[in-house]
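Only one protein chain is missing from this complex, and each of the others stays in its spot.
So, chain A:
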């Protein structure tokens, strides 16, 4: 629970271990980190198309390579060789700059993610992380907030309305969802008492935060989908409304770079969620001393958890329809932000009581339960709001004759009744003629 104690037990903290790294090791780590984003993008593209395909009862790509697994490579080769179309009205400098601004922060974000515990690389003791900052959490947030510039500027520089609308949506979307995301992260930071990503993971040795801080986790999950512009929140590129949104006017390599940025951002927010809530590189139910949490194994657990989250992204896309823009904003500002604020106050309260040290968990639960019951009882006292029926259809009022809503449709018509009576009386005398007449009348 307390990261300070964990530090005392270890001879060197993560930051000290990382500060010792020789230059070649830093370079190796940096290159590997730079490759993680693009490689996972390639994997994700094929994976997404295959999985969404299965979800929609179709095979997905199955021509290039075994089971279509090389499809992404074919795409990656094709895209740079396509023609670059630059609109006449584009602001050329910003138009060129936008995809670069989108990609670079996305590649930086992984630097603060701890992929594993202490290992030995070529006889050098180190941890699997590029840099452990005292504010590592903020590095990821900063990367996300810079990356949006790419999308917004792309929309503006294209010089046509649909991209402009997409860019503006994206700006509004990211500003509002970053607040919710920040509130969710503050909960974790309060609980772990550290903003360093490595220490947050180690603080989860006694319990992962996804169940300890469930509301934070839920808010983070929702806002991370909003932050990465993925379905059902992919309003900046809503193809049914805005053609392609911010990247409508982009083609060739520049379009590929937006693609890369989107998927790398997905990888980053998933890795970040793993770090903050899912125990990072730790194996569940075993202590830090277990052999499962030593050496290189934890990298596997980390990527396993991350792939579960990435599958969630794909699953969402295959399942949910796109939100309407105002619904989306309503969700962000009227649900997520207030919920995050209330939850944050609760966490701060519990933390303050805990730091006093005289109160046990049981007492907190009992008092909290009483408080909740009182609040629920108080809400019962509130008078019920009368909902005006705005959607009722006017039955009269227009010039057209409209039948009343309670109109009773008679089961038989007078003519049919008469025919039936006639057929009944005629049956006795002339059987053949009456059936003929009766059938004629019915038809």
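Criterion: contacts are C-beta pairs under 8 Å (C-beta built on N, C-alpha and C of every residue); 3 or more make two chains touch, one makes a residue touch a chain; residues count from 1.
One rule holds in what follows: contacts and distances are computed from a predicted model.
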- Query: For the complex's missing chain, which UniProt name, "Amino acid/amide ABC transporter ATP-binding protein 2 (HAAT family)", "Long-chain acyl-CoA synthetase", "NADH-quinone oxidoreductase subunit J" or "SufD family Fe-S cluster assembly protein"?
  - Reply: "NADH-quinone oxidoreductase subunit J"
- Return the single residue from A:46, A:72, A:180 or A:195 that touches the missing chain. A:195
- Task: May I ask which residue of A:17, A:72, A:164 or A:337 touches the chain that does not appear here?
- Result: A:164
- Message: Out of A:18, A:139 or A:238, which residue would touch the omitted chain in the full complex?
- Response: A:139
- In chain A, positions touching the absent partner: 15, 87-89, 91, 94, 133-135, 138-139, 141-142, 145-146, 148-149, 152-153, 155-156, 159-162, 164, 167-168, 171-172, 174-175, 178, 189, 195, 249
